[in-house]
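All protein chains but one are shown in place.
On to chain A.
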Amino acid sequence: MGRYDFRPMRVRQTAKALFDARRNDSLPQWYNIIGDIPPSETLARPLQRAPTTKKARKPSRMFQPLPIAYPEDKLRSEFFGDHPWELARPRIIVEDSGNDAKHYDWSNIVQPGKQLDGESVVQRQMWLMKHRAMSKPMAYDVARREFYFHRHREDIRRRVAQEEALYVGAYFGKGPMEIGMELEDRTWEGWKRWAREQLDDEEAARAQLFSAAPSTESTALEGEEFEAALEEVQSSVPQSKAGQPALGGAAIHP
């Protein structure tokens, strides 16, 4: 075939052909090994979906892998739909031996060696439906309430631990209130700067319109500022080689 390169698969046949044609003096030493342990079949497409006689199915779809579905999937989507923030909790997916799930006994919702998770709720629900003959909504409620009890207890423990730590002198990083206040302060300062700029622009625009009327407000310099202004020398000189920077249009130089 054109697109495929079968040379890796055909090493043994190639070795035999080269030996028969006397290109090589001897067969390679792995010749018998590969003869005893042949490579597996390649490029075989197993039929995944049974062909139906109702209507003509596309042949390409028949060889594609099928999705794997479990009855717990529906329960999972229901639970995480009702408790979306449970998805934000970190999950440990490292397994020890691969047989971890074999030793779980879902007569309790808490299993040694497993996090209390949405998964435990779903498994507990399945167990109740199977062994206690509960209906699905009933089992969901029972499992859910056990789950809430344990989460509430965790929260109490966390709060008490924080209080104890503060009492004996621990200090923590910034809490959400403090971080929120800092962000607000930063936004406020930025807004003030922007507002100041807007006001300055408006004043300048107004000053342009009424060019004849000098304002008698706080534009007059006093004391030190006045003397400093007198000493100030402008850097640009008219009619010089360097030239003068552009300082505005016709309105400023009437």
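Just so it is clear, contacts are C-beta pairs under 8 Å (C-beta built on N, C-alpha and C of every residue); 3 or more make two chains touch, one makes a residue touch a chain; residues count from 1.
One rule holds for everything that comes next: contacts and distances are computed from a predicted model.
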"MMS19 nucleotide excision repair protein", "VPS35 endosomal protein-sorting factor-like", "Centromere protein N" or "Ribosomal protein S2" - which is the UniProt name of the missing chain: "Ribosomal protein S2"
Hidden partner chain, touching residue among A:Trp30, A:Tyr148 or A:Phe226: A:Trp30
Full-complex contact with the absent chain, from A:Asp5, A:Asp105 or A:Glu232: A:Asp5
Residues from chain A at the interface with the omitted partner, ascending: 4-9, 11, 14-15, 18, 25-34, 36-37, 39-46, 48, 63-68, 92, 94-99, 112-115
